[in-house]
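Down below is the structure, laid out as structure tokens.
With one protein chain removed, the remaining protein chains of the complex are shown where they sit.
Then we have chain A:
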Amino acid sequence: MLDKELRSMIGQVKDGRMDRRAFIKRMAAVGLTAPLANQILALGGVAMAEGPSTYKPTKRGGGGALKLLWWQGPTLLNPHFATGTKDQDGSRLFYEPLACWDPDGNMKLVLASEIPSIQNGLLAADGKSVTWKLKPGVKWHDGKPFTADDIVFTWEYIIDPATAAITVATYRDITVEKVDDLTVRITFKKPTPFWADAFVGAPNTIIPKHLFADYKGSKSREAPTNLSPVGTGPYKFVEFKPGDLVRGQLNPDYHMPNRPYFDTVEMKGGGDAVSAARAVIQTGEYDFGWNIQVEDDVLLRLEKGGKGKTIYAVGGDTEFIALNFTDPNTEVDGEKSSMKTKHPLFSDPAVRKALSLLIDRESVKKAIYGRAGRTTANFLNGPEKFVSKNTSWEFSIEKASKILDDAGWKPGADGIREKDGKKLKLLYQTSINGPRQKTQAIVKQACQKAGIDVELKSVVASVFFSSDVANPDTYAKFYADIEMFQIPLSQPDPSQHMRRFLSTNVATKENKWQGTNFPRWINKDYDAAIEAAESEMDPLKRAEHYIKANDLMYQDTVFIPVQHRLKVEAAANNLRPIISGWANETDNLHDWYREE
């Protein structure tokens, strides 16, 4: 059904009867991200248009210094070793990908000269290969020419297991070959609707072969270029002090006309988010502050009569509560939350359903996230206009109580519901983080009113997110009934996200809890849908499978989305930064300028 509908919609876009934006909006309504929708259009034969440019300056340079404040400064400058987005952000000042994403999820060309599409013959109709044409005349900062060899080398560098590149997942199933000096072809093992992943965006920038060739594999950590990058970007490397400062200066040979606008760029690290907001918004010492996770009240106060403002970018980051489908309190073969157990309370769907009615998302938004949050019923979220209307959420203590009453969970003498001697008591864990603890309090209060006793637990983030096998408090072990956090949507495609929850990926003692399915939710239909999606030749049918998978998760209440979180940045009033929710903050840095 959806398949047919999609086909006719693509036909309408082709004939010009339907607006491109409207198509993306419809796609997003069924849970697809804007960049993916654009790529489906490309596969359907509608060429992807490059996003519009808002860049005004008419000459290169003359913009003075651009002062960026990253309260967690980059600690290394090799994008393929980045331990966090901060390192990708720092590397992106110097290194470049083939293309990047604009705020609407449109592709913008950087080192490529043409957006691949079926019309121009660069994209294979079966989605099994894509050819990229490179811009001619691009030079590395040391004057050597940039060619297809560099791209092939970057791929070889990453897939060498001894290099231990963090980007390896994107590259290990593809083959990259040189067609000529300015053309590369990427071949996929399977039809790949999300073909614009390798070499696209800040995490996937290209490194120079002539400087890294001797430092591939086990010698990778000795490369001097790890600390003094030589790229193709708008700024040339000047100085790097890990955690403190990255400095660059205008690249006079930059390949884009009239860019960059600023003469120098400086990225200062250290401190905390509140004082970063103050230095940008209130005193104007800095032009741009990254990731301003500060309470909205504080930001509103700083903005009054200040020199800067906050800006928001819509992406796909969702804060959620995950439910444990195994029993965290019973030990089987030295393993808690073992697959051999069933959760004593959540095995009753009524309890899960009731719990989802007890999360007061509106209050969480009002009291905690303010302008930086949106209420949602979806696990996957897109730009505001595009958010799904198919799913819905509700906060109702009465309805939750009724569902529990009907299912036979009756309040005991202490007001806590029980059934067959099992009490409705939940352990609710999350990482230590102001907004998360406040959310916990809001949820606990509502649950109490409905006769569910909730015990709160918070774990230091460095432990909660660690892979430490010996530690019982990691999110992957999930020795609690429910847990709350956020998995960043690191690429604008749901496949990586959805793969996590296959029943073969369950986190167990056997795989040292490296399995990605931490709720330990098993659903054959889900597995079938994901498998079908991954071996599906037709991108439209693939989309349909993902939507089905998404619905299964929603029906089973595996996750209760708490808040769709937006990126929050601080910028000087006259700065014109381009921030996309689908990309790193510095991904569009070449287009930044200052309004005179």
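As a working rule, contacts are C-beta pairs under 8 Å (C-beta built on N, C-alpha and C of every residue); 3 or more make two chains touch, one makes a residue touch a chain; residues count from 1.
Here is the rule we use: contacts and distances are computed from a predicted model.
Participant: Look at the options "ATP synthase epsilon chain", "Peptide/nickel transport system permease protein", "Tetratricopeptide repeat protein" or "Paraquat-inducible protein A" and return the one that UniProt uses as the protein name of the missing chain.
Facilitator: Of the names offered in "ATP synthase epsilon chain", "Peptide/nickel transport system permease protein", "Tetratricopeptide repeat protein" or "Paraquat-inducible protein A", the one UniProt assigns to the missing chain is "Peptide/nickel transport system permease protein".
Participant: Given the contact definition stated above, which residue among A:Glu96, A:Asp296, A:Asp360 or A:Asp473 touches the chain not shown here?
Facilitator: Checking the options A:Glu96, A:Asp296, A:Asp360 or A:Asp473, the one contacting the hidden chain is A:Asp473.
Participant: Could you tell me which of A:Lys190, A:Arg221, A:Lys342 or A:Lys422 touches the chain that is not displayed?
Facilitator: Spelled out, the listed residue whose C-beta touches the missing chain is A:Arg221.
Participant: Can you work out which residue in A:Ala165, A:Ile206 or A:Leu424 touches the chain that's missing from view?
Facilitator: The missing chain is touched by A:Ala165.
Participant: If the hidden chain were put back, which residues of chain A would touch it?
Facilitator: 65, 69, 72, 75-76, 78, 81, 83-84, 161-162, 164-170, 203, 218, 221, 226-227, 239, 241-245, 247, 266, 268-272, 275, 278-279, 282-283, 285-286, 460-463, 465-468, 470-471, 473-476, 485-488, 490-491, 496-497, 499-500, 514, 516
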